[in-house]
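Removed: one protein chain of the complex. Kept in place: all other protein chains.
Up next is subunit A:
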Amino acid sequence: MDEEPERAKRWEGGYERTWEVLKEDESGSLRATVEDILFQAKRKRVFESHGQVRLGMMRHLYVVIDSSRTMEDQDLKPNRLTSTLKLMEYFVEEYFDQNPISQIGIITTKNKRAEKLTDLAGNPKKHIAAMKKAVNSMCVGEPSLYNALNIAMQTLKHMPGHTSREILVIFSSLTTCDPANIYDLIKTLKALKIRVSVIGLSAEVRVCTVLTRETGGNYNVILDESHFKELLMYHVKPPPASSSSECSLIRMGFPQHIIASLSDQDAKPSFSMSHLESSDGGPGLTLGGYYCPQCRAKYTELPVECKVCGLTLVSAPHLARSFHHLFPLDAFQEHPLEEHKGDRFCQACQGELKDKSVFTCPACSSVFCTDCDLFIHDTLHCCPSCIHRQGTS
């Protein structure tokens, strides 16, 4: 068994009212209403994403992680930094899953400075490795929002116009130490069409409110860890592209995966191009792989930008995976339960309809409960009942 790292004893930690999370407020005012509002917001988010909007398929996202003193706060377990990095790992994976031809980069800010943890790149492994390493880093000093945004901006402004330029700031501190007037920087960001969203870990900070409002991003503050995850996952989905962004054709390569068996005489083991730089050894020589249709360079993983000829290499399933963003499922109609006639059971989970409203699919007029409605829209992206009908007819 591993030796537990020396951590503050329970009684040395902050005073917590853990029971309050579980208990519903008797007067029904605070928690109930706020939760209600949150639920409404969740519903609204589902609604908003429907209808014909143009979504940016190629995203360039910089995630700024605050690593200042406040990240050592233990209100997220075991502390804010560890919790954030863990969620970020999940986020990065999910991000590439949903946006296969996009790129991400990570910036940390502490001690009044900001530095790049990883450059913009399309390989999740590198980011995750970097973040694993960062868990043990010290959290000191104050963050600098200005410096972090500035670093991100320097890179993002060179990105082509048809891609989205985004920054997501995970901001734990309540202060920022800036070398210059941040409002000038906000103007520049706005002019460069860089969208900045902020997830606050402690409370609403004015400068973030202005920053997000001006640049068209979202500003949310977490309630607890699960809410944090939810907010983070919201950023997995590509934002609607502004109509002013350019359209352009991009050359892409769809390399075929060639599997060579050892029995094949012609098969020669070869190095993958992406492994040339990495020093960590890994699988060196392999037989099969993806070969760039333009220059025949070999890669073991997709998506990637060809090191030799600069072509973006993807596979068809990658594109298909982000397909549902473009043709989202229509919103279900909401009715109060009293008005609903007919079956009292949800078509999906077969459970009894108990919530105060029910949801009807406009195409097949099947009825669903709230949870299933969310599940269908968030995860399935198609109405099970419609699919079923198509199958039978």
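The criterion applied here is as follows: contacts are C-beta pairs under 8 Å (C-beta built on N, C-alpha and C of every residue); 3 or more make two chains touch, one makes a residue touch a chain; residues count from 1.
Everything that follows uses one rule, which is that contacts and distances are computed from a predicted model.
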Listed names "Geranylgeranyl transferase type-2 subunit beta", "Vacuolar protein sorting-associated protein 16 homolog", "General transcription and DNA repair factor IIH helicase subunit XPD" or "Gamma-secretase subunit APH-1", with the criterion being the UniProt name of the chain not displayed: "General transcription and DNA repair factor IIH helicase subunit XPD"
Of the residues listed, A:Gly200, A:Gly217 or A:Gly253, which one is in contact with the missing chain? A:Gly200
Of A:Gln154, A:Thr175, A:Thr188 or A:Ser365, the residue touching the omitted chain is A:Thr175
Would you indicate which residue among A:Asn150, A:Asn220 or A:Thr370 is in contact with the undisplayed chain? A:Asn220
Residues of subunit A in contact with the chain that isn't shown? 14-17, 20, 29-31, 33-34, 37-38, 40-41, 70, 75, 145, 174-178, 181-183, 200, 202-209, 220-223
